[in-house]
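Below is a slice of the complex: some chains, not all, each in place.
By letter and in written order, the chains are A, B and C; residue numbering begins at 1 in each of them.
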Amino acid sequence: MKYGILINEGPFTHQASDTAYQFTKAAIEKGHRVLRVFFYHDGVNNANALSEPQSDDRNLVKLWGDLAKEHKIDLVVCVAAGLRRGIKDQVLAEGFRISGLGQLTEIGMAADRLLTFGD
Amino acid sequence: MLHLVNKSPFERQAFESCLGVARKGSAILLIEDGVYAALKNTPFEAKVTEAIKDVKICVLGPDLEARGVDQVIEGVEVVDYGGFVDLTTEHNPVQSWL
Amino acid sequence: MSDDIETEFETEGVEKKFMFLNRKAPYGTIYALEMLETVLISAAFDQDVSLVFMDDGVYQLKKGCDTKSVNMKNFSSTYKALGDYDIQKLYVERESLEARGLTVDDLTEVVYEDEDDDWAEKPAIRVVSRDEIAVLMEEQDVVISA
């Protein structure tokens, strides 16, 4: 089955990104494909390359980047939401790209399921 | 369809609103702070027990463990992330009560 | 990013039922405004789009919002433009309206032109019961919430 994932909240502050990550891993393990993760609202903060969590904590920015590379997942940061919050090319972490909101509707059309994780 | 509830029923309206809309044959998965709705000995136990007659109610085990709670209401099914995935293949659409 | 990650997906000829679910009040948080931006963009994709306003989401449509004193962007008038984007279905839950002492007269007027009826102007806001909302949700292919 083909999945699209929408993440509405930044890393750490809400569990949304964590749950979405664990879901994505589990879906892949079960043989499904996650086509795209779309980062909207504060979700754009998941792409901040400067994020530096404590050494005993998970690094969500890196976890997403690595997972995307390994399983060819398209990580898209909403340009409008990113501009507002200062997530731009200068701080964009590896594995993410910035694009328009249309990419969210598009993945809703292309995927069998679209799941939202937020607050 | 599958309803996802990630809010504590004590603090937010989300779970009650979900119960008000969930129809026979649909499923509810309680995740994150939503797992507190799955516990015994709360004001929500009776509502959950009643709802289970029509709706499948599941709760995410990893989120129960993280919160140190395990007294799940009878009839509520505990699933892991793989079970979460299975619920989404069995139901559509998947709607989050944010 | 690696060049070998697929960034375009086949959507040719796809027409799905998209529901945008609004349960949050406006201005206290940005979700209402950014959801509206998503809805406007989605209009370009020729999908079967509907919006649901329930719980505090019904406050998003309240008319007479004036944000001068809070110095925030007033996006309430944008709802009026939804009809121009050919978005024809704004479902407002009756129970949520009533609990807040509101009637449809308190809401922004949104109209669209019905091409099947000689482009007659028709109201896009439909006040429906919780049970009707429940039926509508089950019919969707995609539900996006914020």
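Just so it is clear, a residue touches a chain if its C-beta (ideal position, glycine included) is under 8 Å from a C-beta of that chain, and two chains touch if they have at least 3 such contacts.
As the structure is a computational prediction, the values presented were derived from the model and not from experiment.
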| item | value |
| --- | --- |
| Subunit stoichiometry in the structure file as a whole | A x2, B x2, C x2 |
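We take it that only the chains that are shown with their structure count from here on.
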| item | value |
| --- | --- |
| Per-residue multi-chain contacts in chain B, two or more chains | 92-96, 98 |
| Residues of chain A touching at least two other chains | 8, 114, 116, 118 |
| Interface residues, chain A side, partner chain C - complex | 6, 8, 35-36, 40-41, 68-69, 72-76, 80-81, 94-97, 100-102, 104-111, 114, 116, 118 |
| Contact footprint of chain A on chain B as seen in their complex | 4, 6, 31-33, 62, 80-82, 84-86, 88-89, 92-96, 98 |
| Touching residues (chain side chain A, partner chain B) in the complex | 1, 3, 8, 15-16, 19, 22-23, 25-27, 29-30, 32, 112-119 |
